[in-house]
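Complex shown without one protein chain; remaining protein chains in place.
On to chain A.
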Amino acid sequence: MFPKGTKRKFSDSGDEPAAGDEDVNQPSSVAVRMLSSYSLQRQSLLDMSLIKLQLCHMLVEPNLCRSVLIANTVRQIQEEMTQDGTWQIMTQALSAANAAAQCSADRLVATEVLCRQTEGGVTMSTVSPQAPTSYLPGTFGMDPCWEEENGEDEEEDEDSEECGSGSEEGDSDRLVEDSRTAEQVFGTFEIKNPAPSPDPALEELFSDVDASYYDLDTVLTGMQSAPKMGPYDLLESLSSHGPSPLSSSTSCRSDLNELDHIMEIIVGS
């Protein structure tokens, strides 16, 4: 059971110990910061929201209003996390973790999901060479806008390194093309388990995350392909670029195997 929501005061920093703020730029304090009550609650809210976006009814079209509201909430959390620097710390930690992980171009699935652009390309499909990218509010469509972000050249190098090593096809053009599609939201899992050995409490908290995470694409794909070919939407449908739910779930399955492998690496370490 998640902790009860607390009101976030407009000028809030009272929840966190002063030490947390001071250490914000030191990677070693990641664990401390994450354990602070407010961050933890915020993180669990973020995870809850992402799970909700994924675990929609697949037989019936998901409720668009609900999905939009959840997506807006996620966006809000991530914006706040970006602002107070938590985001950067997490992405640093995760890119370190992911450097050890295999990456494959296959895992870049052309699906529409909530897009989390991180500086280090922190999500599972880290082969996206388009780093740095700033966070862009969630996507319900294909192409997330890729914006340049100032600074963080380190991240860029790190990412392209990963890219080079990870790309099995060795075809950077193809990677570029794939990366123009939305990434899958695997980042949550990584963020919860940074490379430094995670706190057992945290692990336990998130131990029930499973591969069903990766079905997010099929859910939101269902929404994207909502512009169906009705007589009034013919023109619209021609420009619609959502893949059918079937194809995305197929590619999703191949990803699951890869991701299982990576999960083993991270959790096992």
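Criterion: a residue touches a chain if its C-beta (ideal position, glycine included) is under 8 Å from a C-beta of that chain, and two chains touch if they have at least 3 such contacts; residues count from 1.
What we mean here is this: contacts and distances are computed from a predicted model.
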Q.
According to UniProt, what is the chain that's been left out of this complex called? Choose from "Large ribosomal subunit protein mL43", "Translation initiation factor eIF2B subunit delta", "Serine/threonine-protein phosphatase 2A 55 kDa regulatory subunit B" or "Mitochondrial import inner membrane translocase subunit".
A. "Serine/threonine-protein phosphatase 2A 55 kDa regulatory subunit B"
**Q.** Missing-partner contacts on chain A, residue numbers
**A.** 1-10, 41-42, 45, 48, 52, 59-61, 63-66, 68-69, 71-73, 76-77, 112, 115, 137-145, 222-233, 244-246
